[in-house]
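A protein chain is absent from this complex, but the other protein chains hold their places.
Note that the chains are named A and B in the order they appear, and that numbering of residues resets to 1 at the start of each chain.
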Amino acid sequence: MSTTTQAPTPPAPPAPTGSTKARRRSATAESPYSMAMAMTVLVIMAVYFLSPVYVLFSASTKSKAELAQSSLKPSTQFVDNLQQLFSEGDGIYSRWLLNSLLYAVGGAGIATLLAAMAGYALAKYQFRGRELIFNVVLGGVLMPATALALPLFLMFAKVNLTNTYWSVLLPSIVSPFGVYLSRVFAAASVPDELIEAGRLDGASEFRIFTGLATRLMAPALVTIFLFQFVVIWNNFFLPLIMLQDNKLYPVTLGLYSWQSQLSRVPTLQVAVIIGSLVSVVPLIITFLALQRFWRSGLAAGSLK
Amino acid sequence: MTILRRTSHRHRLVLAGPAVALSLVLAACGGGGDDDKGTSAGAGSAPACKPSDGPVQLTFSTWVPGMEEVVKLWNADNPDIQVKVNSVPAGNAGTYQNFTNALKAGTAPDLGQVEYDSLPNFRLQEGLTDISGCPGIAEAEQKFVPWTWSQVDFNGSGGVYAIPQDTGPMALYYRKDIFDKLGLAAPTTWEEYAAAAKTIHDADPSQYITFFSQTDPNWYTGLYWQAGAQLFTNDGDAIGVDIEGNPAVEKVNDYWQGLIDDDLVAGNLQGFSEELYKAWNTGKVVSWVSAAWGYSTIRDNAPDTAGKWAVAPMPQWDAGGTAAGNWGGSSTAVLAGSDHPAEAAQFALWLNTDPEALALENKLGGLYPSSVDGLDIEALQQGVDFYGGQTIFDVFKQASAGVDPSFTWGPTMTDTYAALKDGIVGALSGNGTLDDATKDAQAKTVASLEAQSVPVAD
Partner (left out) sequence: MAQTIPIRTAEDPVLDDEGGGTGTRRRRRRTPGRGSTPASAPWLFLLPFGLPFLLFYVAPVAYALWRSLFKIERTGGIYGKPTEVFAGLDQYRLVFQNDDFISSVLRVLGFGLVQIPIMLLLALGLALLLDSTVARFKALFRISFFVPYAIPGVVGALIWGFIYSPGLSPIVDLLGKAGLEPEFLSARWILWSIANVVTWTYTGYNMLIIYSALQAIPQEIYEAAKMDGASNWRIARHVKIPSVAPALVLTGVFSIIGTLQLFTEPIVFSKIATTITTTYTPNMVVLSAGQNNYNYAAAISVTLALSTFVLSFAFLKITQRKAEM
């Protein structure tokens, strides 16, 4: 397949006509002025996005008594707080983290695959009902989750699957949003000519998808995976409805249940705060691990 | 998948995999239905309640911290009735919805924690089992503080639907040092309390005697309760809703509206908010009319004020009175569909009367018992350092006796509370009054009862 994508000489763009303005400028050397401007904007925005995170971090270094003083300076209780977090309720927090990982990795992995196939089909084939299907998928995300919880619960209860891993995992493998994203990206990044070439080559439709399309769509697939991962990680409504056994809880629901006990047990607050901070760490690691795919995905799409 | 395999459910999960999708399709085709089987609550007089043969397994959903430890005591002594605790979020934070769904599907736990003000709602959903016929229940009444029992037997209207667990009799927490400095004694009447409010605010305009929370409508109904308001009546045929125009309600409204209008209470602080805690900690808010369980809220959130607080009985409408309100408190209910109501009732009774269990619940979960004997457990006899060594629970024990037992809740309290809360929001931001709030609460409550086809008396 790789030969197909070989494009040693980029197709000559149509000869430029007019637009001498553009030609006067050197395209390669960036002016220090525009670099400085860009960096200023980026730094300001980074401060905006990160300062609330700093507030969370600083709170997680404090004891219950220090929290009441509400200053922004970090304190020294970070390690103690961590110990409290992981020992609270016989160390249930680590169990919650593992559950979340299971739900998020499993759910997002399958969701990405399904969404990629569906989006690809919607982008690259023409068939009756295509737009209808697309609109129905859009319709799927319009209902507020609060109204869908009951029917979903009743359905799972019918097959005795409430209060199991399946009840959280199965609904998370559907990502209508992922279908949207993958349709848009498949349309943009998988040229019809390549598909045709594949067919002439005798490759099956499925082979063209796995061998060619997924590679070209890689940056989009990574984005879909990442988003679905975060959605599952942060979703506590579905597990709240489905689960009764707190050993099956994902981390957000666990923290939420602690939070709801605060009026009776104020000392849990420290665990809730540092637990929130810790719960973000796996997401950051996932992001860091995935971000190289954006580049390599780009390479696969255009340079190979 | 590897993580799945490590769990104890391994067998079931692995087998379930392929079967799941198929069976779900079948369920979906079936329409997701709402069959009634298993959810019908016993009605009529003392339904039969036979113990099961052989060992049983019970599930118990609760949000009281440390309940696992208490249940360990039971499980050690009762090998044939093993209880599994589900530690869940607080009721209104989602667990009630979870119960409601599970009751519809017939998968509810055997036992669930239900607050008193939600019991009528669960009864309306046919979610509670009448356990009056179960062994030991008939004799249990005298073991509990009278008003708590009238909550679970619906004022003796037939049947027993839960076992009382904890209560929140109300009293006045106040900063004794500041009151002393200003020459104020603990106010014994609401009139004195208003006068103290003025003295305090005049002495330091940034200081308030208390705050008026918009997020705690059930705190405000606790004040109605003390004033003798009967918000709901039940003549057997129809529910009477008597919020708007109720003289006791208007009395309380007028009083607090006056304090709000004169800027004598802080209207911008919410219950259980960090801002409130800071105001406590820095002495900007110097008293709180609150429940017995509130002692730890102040203790743990305003550590800088240790030793400076004291507790006095709730201010009275009539000098020399002993009436108290109640805020919060839960029961342990046997939910509809339980296969073992006798054992479940037996466990619930033990949980809420056994001295060892009560002591542990108080220690780990901060529960203030409903059981008469429970009020005398050792931890409740001792002086509390944070309150200058005062034996504060003596005050609450006295308050507990002063709670009006005839007070009943409506079957759709969430709607009543929501309307009340929204009205309080208006009153605090100057868009309306507390009387407007109760007017709206009346209308919305009636509407929601009618939507449930519950007969409402005129």
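Note that in this section a residue touches a chain if its C-beta (ideal position, glycine included) is under 8 Å from a C-beta of that chain, and two chains touch if they have at least 3 such contacts.
Every value quoted in this text rests on a predicted model; they were computed, and no experiment measured them.
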| item | value |
| --- | --- |
| Residue among A:L85, A:L161 or A:V174 that touches the chain left out of view | A:V174 |
| Hidden-chain contact residue, picked from the options B:L182, B:A195 or B:V425 | B:V425 |
| Hidden partner interface residues of chain B, rising order | 21, 24-25, 28, 31-32, 43, 96-97, 121, 123-124, 126, 214-215, 234, 236-239, 267-268, 270, 272-275, 278-279, 411-412, 414-415, 418, 421-422, 425, 428-429, 448, 451-455 |
| Touch residues of chain A, complete complex, unshown partner | 3-7, 9-14, 16-19, 22-28, 30, 34-35, 37-39, 41-42, 45-46, 48-50, 52-53, 55-56, 70-72, 113-115, 117-118, 120-127, 130, 133, 135-144, 146-148, 150-152, 154-155, 170-171, 173-174, 176-177, 179-181, 184-185, 187-189, 191-197, 199, 201, 205-206, 209, 219-220, 222-223, 226-227, 230, 233-234, 236, 252, 255-256, 259, 276, 279-280, 283-284, 287-288, 291, 294, 297-298, 301-303 |
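Methods note: only the chains that are shown with their structure count from here on.
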| item | value |
| --- | --- |
| Centre distance in Å when chain A and chain B are each reduced to the mean of their C-alpha atoms | 39 |
| Chain A residues within the chain B interface of the complex | 64-65, 67-70, 89, 98, 101-102, 106, 149-151, 153-166, 170, 240-241, 244-246, 253, 256-257, 259-268 |
| Residue ranges of chain B touching chain A (in the complex, touch as defined) | 1, 3-4, 7, 9, 12-13, 16, 20, 23-24, 26-28, 30, 32-34, 59, 61, 63-65, 86-90, 93-94, 97-98, 101-102, 104-107, 109, 272, 274, 277-278, 281, 293, 296-297, 299-304, 365-366 |
